[in-house]
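My questions all concern the structure below.
A protein chain is absent from this complex, but the other protein chains hold their places.
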Amino acid sequence: MSERDIDRQLVERVRQGDKRAFDLLVEKYWRRLIRLLSRMVRDPDDVQDIAQETFIKAYRALPQFRGDAAFYTWLYRIGVNTAKNYLVAKGKAMPTLSQQALPDEDDGVEERLAVQDVSTPESELLSKQVALAVNEAVENLPEELRTAITLREIEGLSYEEIANLMACPIGTVRSRIFRAREAIAAKLRPILGTSEDKRW
Amino acid sequence: MTAGGSLSRTGLGCLLAALVFTAPVLAAQDDSAQLAAGAKGFQALPQEQAADWLKRMAEAPFRVNYEGVFVYSHGESMQTVRVSSRVAGGTKESRLVSMDGTQREIRCTQSGSVILSTDGGGRQVERRFSKRHFPDIFPEQAAQLTAWYTVALGGISRVAGRECRELALIPKDAFRWGHNLCIDQKTHLPLKAVMVNESGRPLMEHTFAEVQIHKARVRAVPSQELPHALDSAALQVRNLPPGFTKIGAMKRKLPNRSDEVEHWVFSDGLTHISLFIEPAAAPSEPVKGEGPRGMVNLLTRQVGAYQVTVLGEAPWPAIESIGLGLAERRP
Partner (left out) sequence: MQPNPSVPLQATGQDDDGLSALFDGELSDAQGAALIRRLSEDDRLGGRWSEYSVIGDALRGTAYSSGRFRARLRSALAQEPTLLAPVRRPVRSHPALWLSAAATVAAVTWMVLGAAPGDPTAVEFAARPADVNVSPYLAAHQDYAQALTANAEMRFMPVKLAIAETPR
C-alpha cells in the first residue's frame, strides 16, 4: 500500500482556492525536492531555480491533477522534467538518469550536504547540528516511539501497517508517532532558534 | 554519525521479520462484541456504567450552551455547518447555518424546527418534523440503548482542541449500524460521531472543527416525545426489528410532490427507518436500493393496493424485515 493518497485533502483545499494549503504542501516537500534535484544538477543556484519553477508549475497544474498518483510523485515528475528542460535551455549536460527514477529516500548513503542557500561554514554547521540533534533525540526515545517514527518516516508505512507490525491499535501508533515528534522537536528548537509560537 | 535513520537496517529487518508472521491483532469481522471491542483497544462496559455514560451524553446538550462549526461527511460529500445552541427559560434553542453556499438555516426549539431559506429572492419558511441534530443525537431514554448496543470505552483523544473520550456503540445484532464517538471530557457533549458498518468502515461522520462550550446556569428539560397514533392505518406493521418502536406517523406531502402520503418513522433511539404508504400507481415487482457505502438501504414493494417504501440509515436486514411484515388491514 505504498502509493496512498496522503495529501489528497490538502490538494482538494488548494483546488478550492486555499493558497495556504499549498504552502503546507510546499513546506512538507521542498527539502526532499531539492535533494532529488541536486542529484541531477550540480549547480546549487540552478537547483534552487528549478525547484522554484517546479512548485509554480505544480500549483498552476493542480486543477488538472487527477489524483491518480500520489501528490509528491507527481511533483517530482514535474521536477525531473523541469530540470531536463532547464539544463537543455542552458546548454548544460545532465548526468544520465533513468526515466523511471522516482525519489529514493532511504538509500542509506550519507549525503553530502546538498544545497544551502549560501554555502557558508555557518550554514553547513547548522545543517550538521540539526542532523545530529534529530538523530540523538531519536536514539534517546523509548523503543516503541523510536520504532513507530522510524517505520513511518523511513520505511514510509501507513499507520495500519505499523499497527500490524507493532501489534497495537492504530490509535496507539498515532499517539506514539506524535509523541516521538514532539520529543524530537523539543530538542530541535534551541538549535533553530524558534519557539513553538513562531510561524516559520 | 550517519545522517540516516538511527534504527540500524539489520535491527529493523529483524523487527519486521519477527512480526510479519504474527497473527493480525486487528480482528475486523468477529461476531463477539467483546473481542471486537478489545481488539480496537476498547473496554466493553458493564450495563450500569454503560447506561450512565449514555445518560450523561443525552443530557449534555441540555446542560450547556455551545457554538461551533462542524463538518459532516458521507462518502465524497461534505458539508460545513455553523451551529449554536442556547439553554434559556428551561428550554433549548438552536440554530444551524450552512457554510457551503446554500442559503439555508434551521432554527430548532422544543416544539419543532423551521427551515429558513433564501434562494434567489424571497425567503421561504418550512416546517421540519425533527428538532434533533448533531451533537444532540441521543434520545431522552438513552439508557435503553444498552439492550441493543454494547458500549465500549476507548482512550483519550482530542477533537477541536478539546480532550475527549472515545466511546463505541457496537450493535448486538445485524439490524443497526454502529457508532464511534468522541465525547468531551468536561461536558460529555459528543464532539465527533462516526456511523460505522459491521467492519468498522465509516459510513458518515460529524466532527467539530471548532467549538466553544459553556455550562448553562439552569439546565433545560427535554420536551416529552408525544406518542403518535395513526387513525385509519391502511396497513398493519407486523414485524419490527428488536428495539424498534414507532416514534412518529403523519400524513404529509413529500417535497416537490402534490399528493399526500403516510409517513411512519421507526427508531431504536439511534437508528431511524421511514415507511411511506401511498396508493400503488401500477403493478410492480419489489425493488431494493442501496446508497453509497451501503449506509442507506431501501425497499419498495406493493402490498395490496398500496405502494410501500421503506428506507433508512440501517443495514438491509432491518429494512427487509419491516418491509416483509406488512399486511393490508382487514376491514
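By letter and in written order, the chains are A and B; residue numbering begins at 1 in each of them.
Operating definition for what follows: a contact is a pair of C-beta atoms (placed from the backbone, for glycine too) under 8 Å apart; a residue touches a chain by one contact, two chains touch by 3 or more.
Because the structure is predicted, anything quoted here is derived from the model rather than measured.
Visitor: Among B:Val87, B:Leu299 or B:Ala318, which one touches the chain that has been omitted from the display?
Guide: With B:Val87, B:Leu299 or B:Ala318 as choices, the missing chain is touched by B:Leu299.
Visitor: Residues of chain B in contact with the chain that isn't shown?
Guide: Counting over the whole complex, chain B touches the hidden chain at residues 2-6, 69-81, 96, 98, 102, 104, 106, 115, 117, 119, 124, 126, 128-130, 132-134, 137, 157-161, 192, 194, 202, 204-210, 248, 252, 254-257, 263, 265, 272, 274, 276, 282, 284-292, 295-296, 298-299, 301-302, 304, 309, 311-313, 320, 323-324, 327-328.
Visitor: Of the residues in chain A, which ones touch the absent chain?
Guide: Answer for chain A: residues 4-10, 13-24, 26-32, 34-35, 48, 51-52, 55-56, 59-60, 62-63, 105-106, 108-111, 113-118, 122-123, 126-127, 129-131, 134-135, 138, 149-150, 152-154, 158-159, 174-175, 177-179, 181-182, 184-186, 188-200 touch the chain left out.
Keep this in mind: only the chains that are shown with their structure count from here on.
Visitor: For chain A versus chain B, what separation do you get between their C-alpha means, in angstrom?
Guide: The answer is 40 Å.
Visitor: Flag every residue of chain B that touches chain A in the complex, lowest number first.
Guide: So the residues of chain B in touch with chain A come to 1-7, 9, 12, 15-16, 19-20, 22, 24-26, 39-41, 154-155, 157, 166.
Visitor: Over in the complex, which chain A residues touch chain B? Could you list them?
Guide: 106, 108-111, 131-132, 135, 138-139, 146-147, 150-151, 153-155, 160, 163-172, 175
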